[in-house]
Structures are given as structure tokens and as C-alpha cells.
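Working notes, beginning with the structure itself.
With one protein chain held back, the other chains of the complex are shown just where they sit.
Read from first to last, the chains carry the letters A, B, C, D, E, F, G, H, I, J and K; within each, the first residue is number 1.
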Amino acid sequence: MRILVINGPNLNLLGQREPDVYGAVSLAEIEARLARRAAALGVASLVCRQSNHEGELVTWIQEAPGQCDGLILNPAAYTHTSVAVRDALAAVHLPCIEVHLSNTHAREAFRHVSLTAPLCLGQIQGLGPLGYELALEALVNTLNRPQK
Amino acid sequence: MRILVINGPNLNLLGQREPDVYGAVSLAEIEARLARRAAALGVASLVCRQSNHEGELVTWIQEAPGQCDGLILNPAAYTHTSVAVRDALAAVHLPCIEVHLSNTHAREAFRHVSLTAPLCLGQIQGLGPLGYELALEALVNTLNRPQK
Amino acid sequence: MRILVINGPNLNLLGQREPDVYGAVSLAEIEARLARRAAALGVASLVCRQSNHEGELVTWIQEAPGQCDGLILNPAAYTHTSVAVRDALAAVHLPCIEVHLSNTHAREAFRHVSLTAPLCLGQIQGLGPLGYELALEALVNTLNRPQK
Amino acid sequence: MRILVINGPNLNLLGQREPDVYGAVSLAEIEARLARRAAALGVASLVCRQSNHEGELVTWIQEAPGQCDGLILNPAAYTHTSVAVRDALAAVHLPCIEVHLSNTHAREAFRHVSLTAPLCLGQIQGLGPLGYELALEALVNTLNRPQK
Amino acid sequence: MRILVINGPNLNLLGQREPDVYGAVSLAEIEARLARRAAALGVASLVCRQSNHEGELVTWIQEAPGQCDGLILNPAAYTHTSVAVRDALAAVHLPCIEVHLSNTHAREAFRHVSLTAPLCLGQIQGLGPLGYELALEALVNTLNRPQK
Amino acid sequence: MRILVINGPNLNLLGQREPDVYGAVSLAEIEARLARRAAALGVASLVCRQSNHEGELVTWIQEAPGQCDGLILNPAAYTHTSVAVRDALAAVHLPCIEVHLSNTHAREAFRHVSLTAPLCLGQIQGLGPLGYELALEALVNTLNRPQK
Amino acid sequence: MRILVINGPNLNLLGQREPDVYGAVSLAEIEARLARRAAALGVASLVCRQSNHEGELVTWIQEAPGQCDGLILNPAAYTHTSVAVRDALAAVHLPCIEVHLSNTHAREAFRHVSLTAPLCLGQIQGLGPLGYELALEALVNTLNRPQK
Amino acid sequence: MRILVINGPNLNLLGQREPDVYGAVSLAEIEARLARRAAALGVASLVCRQSNHEGELVTWIQEAPGQCDGLILNPAAYTHTSVAVRDALAAVHLPCIEVHLSNTHAREAFRHVSLTAPLCLGQIQGLGPLGYELALEALVNTLNRPQK
Amino acid sequence: MRILVINGPNLNLLGQREPDVYGAVSLAEIEARLARRAAALGVASLVCRQSNHEGELVTWIQEAPGQCDGLILNPAAYTHTSVAVRDALAAVHLPCIEVHLSNTHAREAFRHVSLTAPLCLGQIQGLGPLGYELALEALVNTLNRPQK
Amino acid sequence: MRILVINGPNLNLLGQREPDVYGAVSLAEIEARLARRAAALGVASLVCRQSNHEGELVTWIQEAPGQCDGLILNPAAYTHTSVAVRDALAAVHLPCIEVHLSNTHAREAFRHVSLTAPLCLGQIQGLGPLGYELALEALVNTLNRPQK
Amino acid sequence: MRILVINGPNLNLLGQREPDVYGAVSLAEIEARLARRAAALGVASLVCRQSNHEGELVTWIQEAPGQCDGLILNPAAYTHTSVAVRDALAAVHLPCIEVHLSNTHAREAFRHVSLTAPLCLGQIQGLGPLGYELALEALVNTLNRPQK
Partner (left out) sequence: MRILVINGPNLNLLGQREPDVYGAVSLAEIEARLARRAAALGVASLVCRQSNHEGELVTWIQEAPGQCDGLILNPAAYTHTSVAVRDALAAVHLPCIEVHLSNTHAREAFRHVSLTAPLCLGQIQGLGPLGYELALEALVNTLNRPQK
């Protein structure tokens, strides 16, 4: 079982960026925690990527089918504006869980809409770094279920 | 640590109701799984309630502060229509996580709006019964953190 | 063949309530007329209920599958606001016909939207108490058709 | 008692047109059933017309007062777009019942609005060909009531 | 100088149709008054037409350039719904004045929008039959002005 | 002269609930103050009720005509969502004044709309507990005026 | 018969202001033409006023009942923004005709709405200075009709 | 304690203006009643002003801090259109209560929005002239409370 | 292979009508070009019709299945307003391509919506008379593909 | 080179009014700074005016062409509501630059729309008193450029 | 004659991506077909590019004037979201035709809006790979026409 974690724009600043919104934990720490949980869950490979470029997120999602069995995706700002990322998710047939560190429902109205979530299995938001770990557990759980 | 789980209208039908949307697991089974996870996480008390009445959900949330340290809430249909449940959440000062079995972003437009989520820590949706367990882990994690 | 008739809020006031909108016939009289028509149509059992509580309407619809073969539903005010009643209709698989005494298209704009009608076979409105009788005939007609 | 039945665009195709939406019964059969019911109800004259032209529907409604005592109208597509048909209904003072074969509330959003229904006594929809018969019964019932 | 007057749907009913909205004067009387005023203004030819058919209004406007020097148009219901009449007006290069008997601003919101008025010189509304006469004076005045 | 005071959801928490929005005075204290003012104004009977259930508010309003001469109503959250409470007010013919403790115009946009206020004589908001007393004075004043 | 003509903001600039929109005729010339037509129509007194102040327009309308029998009003920019002018028109019971020099339907969308027109008998627009004269004829015609 | 009462456009016509909407009591009578109540409440100075000019209302509110301790404001039509009055209220730090004679929620939709109310302590509407007296009592009550 | 070409309102004026929008080529010339291309593509029969009547377009589409194998449709103004033409397309099961001479996306906002396009295979717009020829090639191409 | 500076409602309160929004500098100080900058830039005459009256702003703009070569305009609240000020700007042909002290994009949604800015050369906002000086430099720069 | 073909995000996946929406033909095959057609049409150079990056599409369009005489553009997801691509099209003065493989009118509402189409000559959609060939023919046809 191989999992790809894709983080969108500005998430490379975690820990520095608006800590009262996004928390004080850096992306590297989140990835380290995720790696520990992945090991505990028997995940063979966990790859983490981050980009500020919409087009790069699209390309990584396109290439994912040959490289992993499932996706954890935090499209950040592109959640609300990117039809391209949405279309990439529709083009590949990998289970994907969307994660947001903050509770988007408690923020500006334009963050209440997710163009990408309808193409995912589900969404976890507002639970900080732990949200990634919970998404990982859910994804492993899904991949371990007999496919229908 | 005591946790209260409140389920809203029609969730008593789980397993029978639209199984391709909500899955084939009954509410009793979900509660049993949650109880096992709660025990593993060291939760002293886990109480689960379900009601079809908006007013009853309001009352249970009002009474929660004396009875538990945190809430897991699936307001179901009232997510999208109940200012009263929202106001009850605002009135008590308990950490709460909102759960939905299905992925509301992939359903009718009126389900994309949550009146209650802005008053919660976060939201987990589309991950089926496992979503409750993940919410429990997140809630325990929050309650174990030193309060600021 | 067993039929359940469920009436929503304020319909217990029929005959007294805004008679130029809803007419001068009481709910008891409507039920009596319906009973006569039911007998004429060979309906074995006709049960009529009314509640002002959204949650009670939800519960009655949930319990209907074991108790009847079809529903006549006038959700009254909840027609326009209740996702919970809509979800209950989606959860049971009984044929249902929605009835309104007044012509909602000739009233306030918020009454032009029905959250529940999409889950019903059809809708009869503006024909006063006779609307219930016509709904009964349509329901019996549907139940007598060979199921596909 | 004389009744005029007016059907709008594409209803001449009934039985052929989208049978899973509109059913397999032809317009001629519907008219034959209606004629039998009219006879049973003591209706002296039942005339049925169909046109694809908005202007023709307008003209027929204008001429109706001298030719009948009440109208059954299925404006089909013009329900949602024709102010002209609406104005024609406002100009004559005949009781009219609007009928739709399909349940418009379960279809595209633009079919949820009826420009013509506010000028009718009421509306029956989603009950297939039987809807016309029920409308006839309601119309006869109205015409037999002492006028106020 | 030749003038064509085109009246849209239901205006043939004037005098009978909703007299508190449209007044008690028939279309024939309006045309007679217009003819007298036309004579007084030195108009060589005044032709008046009425149709309930959108397509016929379109055709008459298309044919107008060879037959008249200016148009008086009351599109009635089609004012608010007909792109086809609007496009016909754009296709011919005749001065046109739009007339409404009633004050559309004091009626339903859908009557506040005119698709045709932007293609006319101006609009007169709410002044009853006299509105046509005033439009005629304005049209003659325009046609008598040296063209720029 | 008999007055009924009906309070909606979450108002039982007054004094505890968001004190910077709703103040530090409990519902019992408000009712005690109201009782004193009622006595001073010569009100024979003052009954105060509170419920979190929309249906219960509907029922109490329905039963009011036999029990009181006027209503003071704070529908709280149901102000913005309940057609059922609105319909109950329309069904009874009692003078009613709507009260809100906080200034709803200074809060979320969904609180700017009141479904119930159009059925009341008037509305007092933002004046805290004193608002009830002022509503009482206005109601007594209305009931003492000779009816037209 | 006495007529008051009230012109709103920027109409004092006529002739200079955007001549391709408003024409090259000054307000003084328009008033002179109107005076000639008034004399021809037997109007005893014609008073013309112009102000850039919304409040002054309100005051003049308020004072009109003692000073004239009818109003011609071009509220200019205040047509689209002034509830105060609208309320003044509702407060007095004088027949009023609204005039616009340009065709507002052919301009920006915010000019398609008139707050004041619903309180007038009718509206003439797009016919330039002649529009005032036609409004005068319509107003005299109305005042000469036996009042109902 | 000094109170300033500011009334907006058309309120000088009270008693004459639309008496079924605004009542038959003149502004002078309202002010006289208010003066009596002010005396009873121990108010040292009560000044009442009315203007049809938005700018004058702005200026009076600006000058209020040196002249009074609190405001009663009925902005009338400017309630719904004046950002300038709103900004004036934000600029001064005086407690203010908004009053409307009629129940704006029962009138046109554009009257349901108040630009000024969010800057006031609260709002009283629909209670006629008594509304001013109740606002006075509330204002005195607020000013007598120890400031926080 | 037989093809029917249906043109809607005002297209009979091509060449005369707004030549900077629609070009200088007449409908007859377009049909002649199409005939040549049809011959080159091996189309057995090419019939071209034009009507200003919505109802006639509906009728021609209804009758098409017996007369041709595919449709080229330019509904012109009815593109944006006709549910009736849309319903006719849904009723027949012929491949259809929608053509517009001008680029509707570069014109008024109401032309950006097509009620008919969702029922067509595709749409060609803004390419002038050549658009019909390209549509013909695409239609022939579709009809020559083995049906799935 | 002569410049006119026009400030709208409530700007006379600068320094006192909401200092965290508008800063602590008074209007007199802003005008003094502007005068110094004007002298440095070789401006022959700098006149500054402020009014709370929409009509007065309109009049000053109307009179500007004879008195100055360019305008600096801060319409304050009227930015968002005044068609009259917009029309005055359209009527005169003077270069104008709009200034706002605060950043309107960071405030309430109704402040994001400017009715007047489309008639100006450009807009400077959020830069406090310096914004006026920068506008002056831009205006002088424009007036010194050879006119095209 | 040189033509540049630019394809946007996810079009590199053609043949694999949602084949029931986009067909089973790969982008390479489409380019091969286009090359054959280009040769037949006498096109000297045909260059095809694809990118998932909005910025790269912008850059290619900017550089196009020196490299080609016309553009075929399928902006894919960026059709609906990219003002930057739109602005690039406005900046260069090359004829461009927009192509979509699927019929966007038959898909989600957000795909009905094209930000780029208003800057193109026209648009072909829903005709699959053939659409590119037809666009090529139209572009060649345009470039061969004498420029006006």
C-alpha cells in the first residue's frame, strides 16, 4: 500500500503563517507524524509533496495512478478556485481524502465552497495536523476493504 | 473524560435508509464500534443519543456541560436548517466535532451549507461510520491538550 | 391496502384558521369524507394523524413501512423548510402524494418551493378538502398497478 | 356543463416522447379516458385541443368563455415561460385547473416555477393520465358548488 | 408618412379584459381615436394589427420597412419574454415607440423588465388609450425632424 | 386582561448563554420583572412559557385565543426559520409583539430576516430584558384602545 | 387647473450635459415650450422647479397639494435611489406622471429600476423634451376626466 | 440628562400622510406626548427636530455629542438608503434607539433592510407614537445604568 | 442519409439584418453552400426550413424522425427562451448540432445561456455561414460512425 | 492650474471620527498639507470644500468647470449610493481622481462598490491623508500632459 | 500560413481520462489527424502544445504573434476560471477559435460560462476530436479571407 500526500499553496509556510489560524506545527513535522502513523498502519510507502503551482498539483495527481494506491489532498486556496485540480481528480480513479487544517466553515464565505471535495471520498477539516493522520487511517481502511 | 454523541433525524434508520448513500451499518453497530474505540482511548464515559426532534437536540446540547467534556454531533438534516441547534452550540462552551456519514459536497446544493459547523472545532464527512471514530480520536486529543 | 394520512402543523385548526385561505371545513370532516371514499375504493385501513412537531412527522414517516402501503402527506409549513421530512421520505420506499389545501403558487414566494415534493409521486394543491380524496384515488390506483 | 381541455406543446407526442418521464399512454387514450369520466360525471360537453403554438393557446383561452364553463390546462413548456398564457387566464373568468403528467418538482429547477398556476384554482402534477381525470372531478365539483 | 401600430397578445380583449387594469375602452375604439389623431397630424397611412402569436409580431416587424416609416408597438406579455421580437426590432431600422396601457412598474416584478424597450426610441406607459396617441405625436415629431 | 409570554429555543439559558450578546439576567428574573410591571399596568394574568420545540410554540400559539388577550413572543432562532410559527400567528387573531434581547441587525445576515414579524403588531429588539416590559406596555395600550 | 413640474438633479445642466444622451435643448427652453402647450391646453398655472437636493424635492412634493392639481416629475438620478421621494408621492394624493428625457432601458442596469414610478399614473421616457409636453397633455386629460 | 429626537423625511406630514399606515396622530402631538413622558422620567432637556434632507440629519447627528446624552432616531426613508446617516452614527459615540411607526417587516422588501440599525442599541417598530415613548424609557434606562 | 436544417426567427433576414453582427450572406446563399457541401459529403437529402414561430419549430422537430437522420438547428432567439423547443429535442432521438452565426459569448448576458444546447451533440458558434457547413460535416461523421 | 477638492459627508469630523478607521489627522490639517504640496507642484489655486449634502456635492461639481481644471473627490458615503453625484461627474468634462482614506475593500461589502469611480480617471484608497497628496500629484501630472 | 494549437490542463490524459465524457482518442492521435488535415488545407506549419499550467498558456499566447497566424485553443478547466488567459488573448491580435471536446452546456453549471470565448472568433464544442479539425478549417478560411 502506497500513499501520496499533496499539499497546495502556502502550506510550506506552516508554523510561520497565521499561527492562530493554521497552528504552530511546521509541514515537516506534520509529514514526520504522518510517516510514524503510516508505519504503524502498515503503509509501505508514503510520499509527501507541496507546491504553490496549480499546474504542478494537476500533474502530480495525473501521475499518481502509477505511483500510489490512494491520495491525501489539501488543495489549500485552490480548493475554492481550481476546476483544473477537480478535473485531474476526475481523470484518475484513486480514492482521495481532502484535508483542511482550519475549519473553512468558520471563515470567509468563499471558503465554504469546495470544487474538489465532490471528487473525493470525504473531507476532514478544522482538526489541525491530526486531520492528516485521521485521513490516513480512513484511506488505509478504505484500501483494505474488499473493492466492489 | 466523558463524551456525548448526538445524532439527528433519520439516523435511527441507518442500515435500512438509502444504503448506497449512508452505508449498511446500523446506528447500534456504530455506537458499539465507538464504545470499543472510546475504551481504547481511555474515555471514561460515552453516551449516545438520537432524536428526530430539533428541540430535543437543542435541549441535549444545553444539558451537555454538566454531563460531558466534549461532543460529537451529526445534526443530519438540521445541519442545513437549524439556527436553534447552532445557537445551542454557541451557548455551551464544549468542544464539538461535526460528523456526516456521506460526503455532503457531492449531494444537493442545499447540503453544502452547514449552519452548525462554524460553532464546531471541525468537521469530518464522507468517511462513513469510521468518521465517528476519527472524531472521537480528535476530540480526545483536543481534551488532552493543555487548555489555553 | 392500508393508507396513512399525515397532516402537518396548524392543520388541526382547519375550519377556524384563515377560512378564506383554507376553507371552512374542519380536519375531522376531511377525515370523515376520506374514510367514506376509502371504503368506496376498497381501502382496508385508513389512519389519519396530525402533528405540529417536525420530529413527529419524521418518526411517523419512518414507522410507516410496517403500517401502511402508501402515504398522503400535507407537510403544511414544513413543506418549505424541512430537510428532515424530506430525508424521512427518501429513507422509506412508500408511494406518497403531497396535498395542499390552498394554491401555494398564488401565495408568498417562499411557499413556491417544496423540499418534500421531489420525493413524492406527485402533488395536488389548491383543490381544498377534495384534494385529499383525489390523492387517495391516485394512491389506490398506483398501488393497484402491477409493480415494475 | 361544458369543459374545455387544452394541452400545450409536445403533448401530441405522448406515448412516444420520453416514456420514462411522461408514460406510455397516448394523448388520444387520455382523451378517451377523460370522455368516459366526463360522461360518468354528467358533463354535457368535453372538448380537447392541443397546440404547439403559444399564440394558439392564448386564443383558445380567450374564446373559452363562450364555449365552456371551465378549463383543464396543461401548458407544458409554456408553464414556465409564457406571460401571454398567464395574461389570457387573467382576462377570462373561468375556473381552471392546471395539470402536469410528470412531477415538475423532481425535474430541472426552471420547471419549479409556474407562471400560469397563480391564475388557476389549483394544480395536479406527477399523477400521469389520471391527473386529468382528477382535475375533471375537481372542476365539476367546483362548478356544481353554488357560486359566491 | 406611414405608421404601423402593432399590438401583442390579449390586447384584442381590451374593454373586456381586467377593466380595472386595462380600462374599458376596446381596441377598435383606440384604433379609431388613433386614426383621428393621425389625420390631424398629417399621417398618410395608419395601419393597425394585433396578434397573439410571437412569430407573427416578428414577421410584421420584419416586413415593416417596406410598408411604413415608423412603428408603435405594444408587445404586451411578449415585452418581458421575447428575444425574438427584440431581434426583429434590431434587424429593421425604423423608429419605434413602445406603449403599455397599464403602469408596469406598479405590477408584478417580472413586468418591470422590458426586452424590447432598449431597441425603441422611448416608452409610454400607464396612460391608457391616450398613450397610443401621444406615441403617435412623438413618432410624427421624430419623423419630421431632419435625419442626422 | 390576560397576557401570554412565549419564549423560544435557548432562552432558558439566559444569564449563562453568551452574556455579552444576551446579557447576564436570567429568564426567571425577566419574568419576575415582567410580573411586577404587569401588576402595575393592571394585567389580570401573566403566563410565561419557554420551549426549545418549534411544534410546542405552534401549539401554545394555537391554544392562546382561549387563554389570553394578547401575546408577547420571542421566537429566538425560529424567528428566522419557522414558517410553522408564522402560520400559527396567522391562524389566531390575537395582537402579538415580537421581542428580541439582542439587536439582530448587528448580527449575522440570516438574523436580519424575520418570518414571524409580519404577523405581529410590531417588534422591539436590542433593548435587553427591558424590551419585554416595553412590549407589555405597548400590548396593554393596544388592548385598552377601543377596537376598530 | 394648476400644474407643478419638478425636475431633479443635474437637469439644470440640460443642453450642456452629455448632449448625445440628453439632447441640446436647455431646461429653460423646455419650460418655455411647456408653457406654450399649457396655455393651449387651458392650464391656468404652470410652475417649474429644479433642485439637486433630494430633500428639496421631497418638500416640494409635500407642499404641492395646496398649490397645484397635478405633478409632472423627472426625479433624474433620484428615480433609482430615493425612497424619500417615493414616500412623499405616497403621502400626497395628486396625480403624477414621471418623465425621463433618455430611454433608461437602453442605459446601465441600475437605471432600469424606478422607485418612484409605482406611485405615478404612468411614465414617459426616451422622447426628449417632447416627453414633458405629452405628460402635460396626459395630466390635463386625467384632471378633466370626472373623478371616480 | 438631555435627549435629542431626530425625525427624517415625510414625518412632518404625520396625521395627513397615509393614515392607515402611519396613524392619525401629528408629529406635534407625538412630540408633546414625548415631552410629558420625558418630564415624568426626569429628562432635563428634550429637543425634537425633523428634516427631509439627508445631509441635515447627518449634521444634527454630528453635532449631537455636545448637545445631548442620547438619541432617538427615526430615519424614515433614509433607513434603507443612507450610508451617510449610518456613518454619522458610527462617528459619534452616543447611545441611539431607532424607531419606526409602522411595522417595516410587513411592508415592501426594500424596507426590511436597515442600514442604520446596526449602529443603534436597538429598534422599536410598528407600535405607532407609543414607540417613541418606549424608546425614551429605554434610553433613559440605559443612561442611568453605570457605564462600563 | 437525410439531413434537416431548421433556422429560427429573423434568420430569413440574413444579409440585411445587422450585417456587422450576422454578416452579409443571405440565408439562400447559406443554403446553397450547404447543398454543395452536402453533395460532396454524400448526403442524399438536405431540406432547409425557416420560421419565426416557436410552435412551428417545435412541430418540425417533432416530425423530423420520419423525414431525416439528423438535424442542424439554429434556434436564434428561441435558444435563450424556449423550453418548448428543448422539450421537442428531448422527445425525438435524432442527433442534432446547434449553430449560431455570431459568437453569443461576446454579446448580451442573456445570450450566454442556451436552453437547447444540452439536448444537442454539440454547438458551433461565431464562425458565420461556414458554421453550418462544419456542423454538416460533424453530423455526417456522427451518422457514419457505427452506432453504440 | 486650479484644483478643486471636494469632500463628502462626515469628513468634517476627521480626527474625531472612528480614528482607528480614518486616522487622527483633521480635515484642516489634510487641507494644509495639500496646500503645501500644491504650492510645490506649481498649482495656482487650490480650493477645498466639504458638505454633508448630496445635492451640494452635485452643485459644486456642476459649477467646477468654470472654476478649476481638475477635481479631487472623496464622496465618502455617497460613493456607494449616489447616482446624482455620478451623473454630475458625467455632465462636466473635468479630470477627477477619487480618494478614500480607508481601504474600502477591507470593510463592509456595500463599500466595495463605487458608483462614482467609473467616471473618474482613477482611485486611491487606504493611504490616509497622503492619498490626497498623491492624487494631487497625479492630477497635476495629467493636466500637464499634452491633451489628446 | 502557420497555426498554433494550445491545449490546457488534463488534455494530456485524453483517451484515459473519463472516456465516456472525452472519448477514447489520445491527444497524439488528435494531433496526427490535425496534421493530416492541415496538410490538405495547405497549412505551412502546425505546432501543438499542451500544459497544465495557466501561466504557461499565458506565455504561449503572448509569444504566438511572432510564431503563427492563428490559434486553436482548448483552455479546458481554465476556460471557466482564467482571467489571465483571457487577458493574454486580448493582448495579442491573432484570430483564435475555442474548442471543447465535450458539450459544456450539458455539464455542471460552472462550465456554462467561458471567460475566454468572448475574445475568440467563435467556439466549437461537443464534437470530439473532429472539433479541432473543423476549427482548423474555419481558421484557415478566416486567414484566407481578405483582411478588412
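Going forward, a residue touches a chain if its C-beta (ideal position, glycine included) is under 8 Å from a C-beta of that chain, and two chains touch if they have at least 3 such contacts.
Here the structure is a predicted model, which means the values were calculated and not measured.
S.K.: Which visible chains touch the chain that is not shown?
M.R.: A, J, K
S.K.: Pick from J:Gln62, J:Ser82 or J:Gln125: which residue touches the chain that isn't shown?
M.R.: Considering the complete complex, J:Gln125 is the one touching the chain left out.
S.K.: With respect to the chain omitted from the figure, which of A:Gln16, A:Ser45, A:Gln67 or A:Asn144 is a touching residue?
M.R.: Within the whole complex, the residue contacting the unshown chain is A:Gln16.
S.K.: Please identify which residue in K:Val43, K:Val58 or K:Ala135 touches the non-displayed chain.
M.R.: Final answer for the missing-chain contact: K:Val58.
S.K.: Touching the hidden chain in the full complex, which residues of chain J are there? Just list them.
M.R.: 97, 103, 105-106, 112-114, 117-118, 120-127, 130-131, 134, 137-138, 141
S.K.: Take the complete complex as the reference. Which residues in chain A touch the chain that isn't displayed?
M.R.: Spelled out for chain A, the touching residues are 8-10, 12-13, 16-18, 51-56, 76-78, 80-81, 110-111.
S.K.: Spell out, residue by residue, where the missing chain touches chain K.
M.R.: Within chain K, the residues touching the omitted chain are 53-56, 58-59, 62, 81-84, 86-88, 90-91, 115.
Note that in this section only the chains that are shown with their structure count from here on.
S.K.: Stepping chain to touching chain, what's the minimum from chain A to chain H?
M.R.: 3
S.K.: Same residues or different residues where chain E meets chain G? The copies count as same if more than half of the interface numbers are shared.
M.R.: same
S.K.: From the C-alpha centre of chain C to that of chain G, how far is it in Å?
M.R.: Centres of chain C and chain G (C-alpha means) sit 54 Å apart.
S.K.: So, what's the distance in Å between the C-alpha centres of chain F and chain D?
M.R.: For chain D versus chain F, the centre distance works out to 46 Å.
S.K.: What are the residue numbers in chain K that touch two or more other chains?
M.R.: Where chain K is concerned, no single residue meets two or more other chains.
S.K.: Throw together a list of every chain pair that touches.
M.R.: In this structure, the chains touch in these pairs: A-B, A-K, B-C, B-F, C-D, C-F, D-E, D-I, E-G, E-I, F-H, G-H, G-J, H-J, I-K.
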